[in-house]
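What you see is the complex with one protein chain gone and the rest in place.
Just so it is clear, A, B and C label the chains in written order, and each chain counts residues from 1 on its own.
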Amino acid sequence: MRPEPILDVAQLAHVEILTPKPDETLWFFKELLGLEETAREGQSAYLRAYEDFYHHTLKVTESKEPGLGHVAWRTRSQQALDRRVKAIEATGLGKGWSENDLGQGAAYQFATPDGHNMELLWEVEYYKAPDHMKTPLLNRPQKRPTRGVPVRRLDHVNLMAGDLETSSDFMQEKLGFNLRERIQQNDGKNIADWMSVSPLVHEVAMMQDQLGGRGRLHHICYWYGFPQHISDISEILNEHDVKIEAGPGKHGVSQAYFLYVIEPGGNRVELFGDPGYLIFDPDWEPVVWKEEDLEKGIIWYGSQLPDDFFQYGTPNIKAPVVTK
Amino acid sequence: MRPEPILDVAQLAHVEILTPKPDETLWFFKELLGLEETAREGQSAYLRAYEDFYHHTLKVTESKEPGLGHVAWRTRSQQALDRRVKAIEATGLGKGWSENDLGQGAAYQFATPDGHNMELLWEVEYYKAPDHMKTPLLNRPQKRPTRGVPVRRLDHVNLMAGDLETSSDFMQEKLGFNLRERIQQNDGKNIADWMSVSPLVHEVAMMQDQLGGRGRLHHICYWYGFPQHISDISEILNEHDVKIEAGPGKHGVSQAYFLYVIEPGGNRVELFGDPGYLIFDPDWEPVVWKEEDLEKGIIWYGSQLPDDFFQYGTPNIKAPVVTK
Amino acid sequence: MRPEPILDVAQLAHVEILTPKPDETLWFFKELLGLEETAREGQSAYLRAYEDFYHHTLKVTESKEPGLGHVAWRTRSQQALDRRVKAIEATGLGKGWSENDLGQGAAYQFATPDGHNMELLWEVEYYKAPDHMKTPLLNRPQKRPTRGVPVRRLDHVNLMAGDLETSSDFMQEKLGFNLRERIQQNDGKNIADWMSVSPLVHEVAMMQDQLGGRGRLHHICYWYGFPQHISDISEILNEHDVKIEAGPGKHGVSQAYFLYVIEPGGNRVELFGDPGYLIFDPDWEPVVWKEEDLEKGIIWYGSQLPDDFFQYGTPNIKAPVVTK
Partner (left out) sequence: MRPEPILDVAQLAHVEILTPKPDETLWFFKELLGLEETAREGQSAYLRAYEDFYHHTLKVTESKEPGLGHVAWRTRSQQALDRRVKAIEATGLGKGWSENDLGQGAAYQFATPDGHNMELLWEVEYYKAPDHMKTPLLNRPQKRPTRGVPVRRLDHVNLMAGDLETSSDFMQEKLGFNLRERIQQNDGKNIADWMSVSPLVHEVAMMQDQLGGRGRLHHICYWYGFPQHISDISEILNEHDVKIEAGPGKHGVSQAYFLYVIEPGGNRVELFGDPGYLIFDPDWEPVVWKEEDLEKGIIWYGSQLPDDFFQYGTPNIKAPVVTK
């Protein structure tokens, strides 16, 4: 009988991104994507989308260069947290507990083998709307904003890895992520993995860093769920000189209806305009896209991706190829 | 420290409905909703939507009266199945193992305290498309049909219970369902519960049977995900004399964009045109709608529900009130 | 050979509405529907939607009671204006020329037989966006607003008439409107007419005033074109305590996907979320809905209309029945 799966990590709790242009980055997320700021401390601002239930899902921290701060995962219980910490400690990748950040209890910090900073936590602070932002829709934490085209919730993070296989294995074996989809070269080398702990096709994707970087951020993604909002935000972005890198289009992999945008600080942000498909099968066989399937896998229909899409990440380790 | 949650049931695998008009019921599901028939045996036909991965998600069985045949749940593993069977056996509600049905391995049969037939299973048969139905979209089990307005996957089942509390507790305590939302009268009595084992707000809802029936079916639900398809199917239903009972509209509870239809055999079928919201929080506090919140909870916007919505189920235990 | 049609009136240019609560009315149109204010003079503010090309399409004037100020029609040419003025003068319903209003040249004022104030004009002032509101989309007069869920353009006006037939005939015979659709009682009496000078099913509808009022406003309508925006604005309206009277739903008549809202000043505003159907046939036979067709004609699918929908207009001549 096969061993039972690890079910200890429950969800992506938040992401921290770094930006050299904090004012412009915050304008982008708040005025165009409708995020709410819940706190500011030091060089960081804490934001959430209107259907995010916790204190924040995005921490924006001023830095010399854009890139990933860290990724935070919430476990299913205190016990689950303890089990995962033990597993990470055994790998030597653990850094220890931190109790300093806003909106959460103790978090155990570590890095992937490729150097992406992450943390695991159980205790979170829930957002409580002030009276003027309360809605009669009791399962929504606040009124829907009337600014921009507001995103609904944090969806996933996509990371570039100099050594994809090692970091992908780490996520699966130590944290219990399930491999959902994969792109594999004809020589057998895997170049992109989509992994999740929930029915979402991914809360984290990892792709081989073609430039040999380590620990870089490919993109973070917020979710609309409705295709029209991708059109709406495309108009707004065009009219406010924010660069649309690609989309709207629909990936074959994950069936995501996507838009990729470069926020003013340089980080790539994906917007999801689609419910996609969900994986409820507890015994899911990963979908492997080989080279001959890849054209439809990358783009099922709609906008193609520029070549630079597969190389540009943050921090930027070469001048981006201007593609449009 | 709180005990850890039960995580043994993974998903709604299929539902069996009974119909006195099997030809008309199959016409409805196949020609209008685009389901595919995978097998026929005895008085039953086996159907699946084009994004359903298993042999079937709907079994339609000829019977004198419409109603629920049974509901099948798939566990997360063989071990999980064994644990749940043991828990059910201890309640005296178990009926034993069956190995006779198509598309699955051994299933453990039982009933809720209210008498809804259910089964638990681990082994399932996956659907394999014949060549002419294969699609280059590798994460889709077959081509999207060109008949009707095809639904994508089975979503949930809604059951009426003469004694809601006992059956709801059974689902939570013995099977590990999480209570997500609830309607509660001012006198403290619960009249509807939405429960899930996944981020969906519900795979099963139970509502108090106002007519005192037992074990009745309120509706089954298939999922579109895209609001436009609710408009599209509404047109088709109107033009083919299939009764739209209510919708399109959006519930506050579950945030579902709904359409309720009475299939020709008499069973209510819901169609979901919306990604809704998803619950990733592992420590979710159930949303309780009290009487004063209920207007927006029942209908956030759009079509109202007729009074008969809260009484009509199958089998029908009184003549339905004609409401439109 | 039949006489040739009158083709002199080209379009609905603007509507003036009266409101006892100008601040709240302006908040509604500007903050929720995203209209832009282009001028303010005396007790009036001038507004336009972001795809309206002229100086204004809505004039909001403070008044003791809500209701219609006037309706302005633009002709196809100066010569067409002269011909129509001559035809109106011959009826005795003309009031003479006015050159006082903002954003337009000389306008010839008159009233329908039922007393709705109207004007005909040829010269209009075009809106020119300031630099920060210019868009690279050259066929759009300004950037799409980032406030609320912005409507795109004025669509039509719906008037209640104490004597429908006389005013409807006037619109057709003197102004050249084409009758597109009609509701007719079994006794042969017409109770609602939809008329247009363009492929739109109507720029003006007239319905029999069941309360015997004269010259009342049923509603004005702005256009989204995209169904999703009706859902979006429904959420915003619910969360900001603006009364949704009916919708979303789709009328059979005109095939409009509608939402009816009562703006804070008391006037009914319709929002159109649908391209509807367009009439290009130059020899269109009016569609006549008889009593037996009416259920599907009023509501093809979706939200029903409250009884009060057919009686409430502005000014209000009896206390509105509270319908939800």
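Everything that follows uses one rule, which is that a contact is a pair of C-beta atoms (placed from the backbone, for glycine too) under 8 Å apart; a residue touches a chain by one contact, two chains touch by 3 or more.
Remember, it's a predicted structure, so these values are computed and weren't measured experimentally.
**Student:** Which chains here would be touched by the one that got left out?
**Tutor:** Spelled out, the missing chain touches these shown chains: A, B, C.
**Student:** Looking beyond the chains shown, say which of C:181, C:232, C:245 or C:263 touches the absent one.
**Tutor:** Checking each option in C:181, C:232, C:245 or C:263, the one touching the absent chain turns out to be C:181.
**Student:** Which candidate, C:16, C:51, C:119 or C:209, sits in contact with the chain we can't see?
**Tutor:** In the full complex, the listed residue that touches the missing chain is C:51.
**Student:** Looking at B:173, B:235, B:285 or B:307, which makes contact with the chain not pictured?
**Tutor:** Only one listed residue reaches the unshown chain, and that is B:235.
**Student:** List every residue of subunit A that touches the chain not included in the displayed model.
**Tutor:** 227-228, 231, 234-235, 238, 244, 247-250, 257, 295-296, 300-304, 324
**Student:** For subunit C, enumerate the residues touching the unshown chain of the complex.
**Tutor:** Against the left-out chain, subunit C lists 1-2, 4-5, 7, 10-12, 51, 53-54, 74-80, 136-140, 152-153, 181, 198-201, 225-227, 252-255, 274-275, 277-278, 280-282, 287-289, 293, 296-297, 300.
**Student:** So that we can see where the missing chain sits, which residues of subunit B does it touch?
**Tutor:** Interface with the chain not displayed, on the subunit B side: 31-32, 135-137, 143-144, 146-148, 226-229, 231, 235-236, 238-240.
Definition applied: only the chains that are shown with their structure count from here on.
**Student:** Counting only chain pairs that touch, give me the topology of the graph as line, ring, star, complete or other.
**Tutor:** Looks like everything touches everything, fully connected.
**Student:** Determine the centre-to-centre distance between subunit A and subunit B, using the mean Cα coordinates as centres, and give it in whole Å.
**Tutor:** Each chain's C-alpha centroid was found; their separation is 31 Å.
**Student:** Provide the list of subunit C residues touching at least two other chains, using ranges where the numbers run on.
**Tutor:** Residue numbers touching two or more other chains: 227-228, 231, 235, 238.
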